[in-house]
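Here's the structure we're looking at; comments come further down.
Only a single protein chain was left out; the remaining protein chains are all shown in position.
We call the chains A and B, going by the order they appear; numbering starts again at 1 in every chain.
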Amino acid sequence: MQKTCTPAATEQEMLCIFGTGDLGRSLGQRLFQTGYKVVYGSRRPHSCGPLPPGTQVQSMIHVAAAQSARLVFVCIHRENYNFLETLAPQLKGKVLVDVSNNLKKNMYPEANAEYLQRLIPGAQVVKGFNTLSAWALQNGPSDASRQVYVCGNSLEAKQAVIEVATKLGFTVLDRGSLTAARELEDFPLQLFPEWRLPLQLATGLTAFFFFYLLIRDVIYSYVVNDKDISFRIMASLANKVFPIVSLIMLSLCYLPGVIAAFLQLYRGTKYKRFPDWLDRWMLCRKQLGLVALALASLHVLYTLIIPIRYYVRYRLAAHTISQIKENKTSPFDTTMAWRTDSYYVIGILGFGLYLLLGITSLPSVSNVLSWREFSFIQSKLGYLTLFFCTFHTYLYGWDKFLQPSSYKWFMLPGYMLSLVVPSVVLVLKLLLLLPCVDSTLTRIRQGWERTDPEQERKKLLLT
Amino acid sequence: MQKTCTPAATEQEMLCIFGTGDLGRSLGQRLFQTGYKVVYGSRRPHSCGPLPPGTQVQSMIHVAAAQSARLVFVCIHRENYNFLETLAPQLKGKVLVDVSNNLKKNMYPEANAEYLQRLIPGAQVVKGFNTLSAWALQNGPSDASRQVYVCGNSLEAKQAVIEVATKLGFTVLDRGSLTAARELEDFPLQLFPEWRLPLQLATGLTAFFFFYLLIRDVIYSYVVNDKDISFRIMASLANKVFPIVSLIMLSLCYLPGVIAAFLQLYRGTKYKRFPDWLDRWMLCRKQLGLVALALASLHVLYTLIIPIRYYVRYRLAAHTISQIKENKTSPFDTTMAWRTDSYYVIGILGFGLYLLLGITSLPSVSNVLSWREFSFIQSKLGYLTLFFCTFHTYLYGWDKFLQPSSYKWFMLPGYMLSLVVPSVVLVLKLLLLLPCVDSTLTRIRQGWERTDPEQERKKLLLT
Partner (left out) sequence: MQKTCTPAATEQEMLCIFGTGDLGRSLGQRLFQTGYKVVYGSRRPHSCGPLPPGTQVQSMIHVAAAQSARLVFVCIHRENYNFLETLAPQLKGKVLVDVSNNLKKNMYPEANAEYLQRLIPGAQVVKGFNTLSAWALQNGPSDASRQVYVCGNSLEAKQAVIEVATKLGFTVLDRGSLTAARELEDFPLQLFPEWRLPLQLATGLTAFFFFYLLIRDVIYSYVVNDKDISFRIMASLANKVFPIVSLIMLSLCYLPGVIAAFLQLYRGTKYKRFPDWLDRWMLCRKQLGLVALALASLHVLYTLIIPIRYYVRYRLAAHTISQIKENKTSPFDTTMAWRTDSYYVIGILGFGLYLLLGITSLPSVSNVLSWREFSFIQSKLGYLTLFFCTFHTYLYGWDKFLQPSSYKWFMLPGYMLSLVVPSVVLVLKLLLLLPCVDSTLTRIRQGWERTDPEQERKKLLLT
């Protein structure tokens, strides 16, 4: 019985490949090097074009090839699948591995593998190997191509394919039945779909604040004071834009959660779907947070190079020299020391927590956490991070809002603008933490529903 | 045969859910959205309360529901399991998925799933889905809820559940037979159990050193010199406390290993269990080290902001001004340059190695290392890190121990206290590296045992 269960792909086993395009030839070369006998199916015998050099693979006509092997790799374009229908008798009971990919998403109503299964119902179609790069198909596992995803309706057929993939050095992930084929075919086509919105947002906000502050700081100074301080664009201006955008994006991570909570409170149930925009917003919170973390890290580095910048050194020296020349020394200001130290320290602590949030969102770390632990970090520590970063910004502002020089050309300073969203989020969160609100929300999230008398009546009529 | 092996859960398959609480309704909503037909079991027909909106699920009496489906999800509290006993004939041969969780650990002598299996011996009980968050049960995989753990005695039943979980988008980890159910039921209840001790230790040490240094530095200065330097609490004091606690905790990572080695040498065998406290200590070394790394990172950030602090800038300027006023310039001190540069550089190298240790303890990194590689890094590089960090602290001290001003109120400076444990650990480790000691220890660790003549005699009598 064991023999029939395990395919036990011995070194001598014959594998058949349909298709001598890039895909088929790369795969054939690799299979051959791993010790398999490889045969190519072609329309005419010995007509399959230049085969992988040194592989000494055979090329047979399709019928013979299909009969010779138990596993057939289908490495041809979907448009050419229909000729396979004629081979249905030979392919009966065989394992067909669909390696194909499409050029675009949603080109066809059904997945290639499902279409293949429909064409040849007698075969056991397995989708697999399509998520690998051409390099990995030809040379074996490399960084993003370590895992082979397979799916198929037959457990046995999948086992046979898993055996081959494992022997080629890949780690195999079984994605279930053939209905997952669509997902597998879409995977290689994606290019950071969930990062697009956060990156666009970051770009937009960065551009806006850059030009806003350019006008307010550099151009204002040039026009009004006739002073060219354009050199500040490189470091000083960027070091204002980055933390502003970072703080706004961090608060945008927590805003949808707060909105969702109020929506659930208003609706009195958690089983109604959120509006689409809220759903999409909630699904990209992680990416929003990571982009914000990247900007915060840049802010940290920009801040730490301050003392080695020529401009800063020049100004400090000039200040010392002027003090001596005017023969007056400013006394030590303890309030100033407290304030600036607090400002830096709160910033450091906020950034430290921020890094912790980033580290726990690494897949391998979040996988070993229970969701209670994960939500503790991402929610409790997350709000603490937001609080620290907002407080850091308030300390930066301090009493600047009292100085008329802060309102050049009636434009608010950047840090004030950046405080709007986080302050709103924190206030709303505080409201949600009020005991009466919190207990209602907890009950709703545990499945309790506020029922209208109206609905109650209807239900009674139904039962 | 293939058909009987693979459950091949087609889109049309009917799934039954017992329980219309939060768990049952969230799961039902998700299953329905994924394309399954869902039926709820209830005591009376159509009495199961408000079902997920738009799901159009049926609600049958329990008997009918149990008969209609091959997979039955049990989403009710353990206290209500006994009514299931009456359904034993209908549930015979069915796959029962126990999704329940308890409110506390160790509430019952046996796991819920094992209790269920005992109640209905004819069914195939599989534990699963219980480690997911309510959010993930309702909306699909999210960060810490990507993996579904399943366990059960029947391979077939598990396959059927795995198929469903995979279709819902989760990655499935098979944890073996039903005896693992207890572990799975405890998982969602845990909140960083192994971090508790290290965090408590870190908090305790931080508090102690904070107040110690507060008295020694700030209060002493206020009482004796009548000078208010309280502003130093925010940055200067914290930047003393963090590295002190970090160094002590790093050395506490390596102390238990050294103690264990001496214990093995003394006992002459590695097969005797260590005392419980040592076992528990050794199991939290990783967490000790990571907390120490976090504190060391804060120390680095606190150090790097030194030159932008108001207090530091003020003092530097004041020093320059006083030099000019008194018209004497201190000559350049090459020893001072060597010493301070070495101090910083050793610190940087220690921190760099420290980061390396941290990175290799990420689950995905340590998984790809062989244990020989892992122990090379964590042991060899670990001791090197400890040596660098200890040396960094000695360089900081330099000849300060000669100055009477270091012993205010007979209190030793903080850095001296922090050097005690690491110095002891390094000396003990050096002893263990002596060739004669090392060879004996190696033999013991390879299984060799020193035998008492006494024991030898006993054994001879026995055989």
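Note that in this section a residue touches a chain if its C-beta (ideal position, glycine included) is under 8 Å from a C-beta of that chain, and two chains touch if they have at least 3 such contacts.
From a predicted model like this one, the values you see are computed outputs, not experimental measurements.
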Which candidate, B:351, B:396 or B:415, sits in contact with the chain we can't see?
B:351
Hey, which of B:89, B:176 or B:275 is the one touching the hidden chain?
B:176
Among the options B:80, B:190 or B:451, the absent chain makes contact with B:451
Option from A:294, A:336 or A:381 whose C-beta touches the chain left out:
A:294
Pick out the residues on chain B that sit against the missing chain.
124, 153-157, 173-177, 179-180, 270-272, 286, 300, 303-304, 306-307, 316, 319-320, 323-324, 329, 332-334, 336-338, 340-342, 344-345, 348-349, 351-352, 355-356, 361-376, 378, 445-447, 449, 451, 455, 459, 462-463
Interface with the unshown chain - residue positions in chain A:
2, 5-6, 8-11, 21-23, 25-26, 29, 46-47, 50, 52-53, 131-136, 138, 143-147, 159, 162-163, 166-167, 171, 187-192, 228, 230-231, 234-235, 238, 294, 297-298, 301-302, 304-305, 307-311, 313-314, 317-318, 320-321, 324-325, 362-365, 367
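As a working rule, only the chains that are shown with their structure count from here on.
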Length of the line joining the C-alpha centres of chain A and chain B, rounded to whole Å:
24
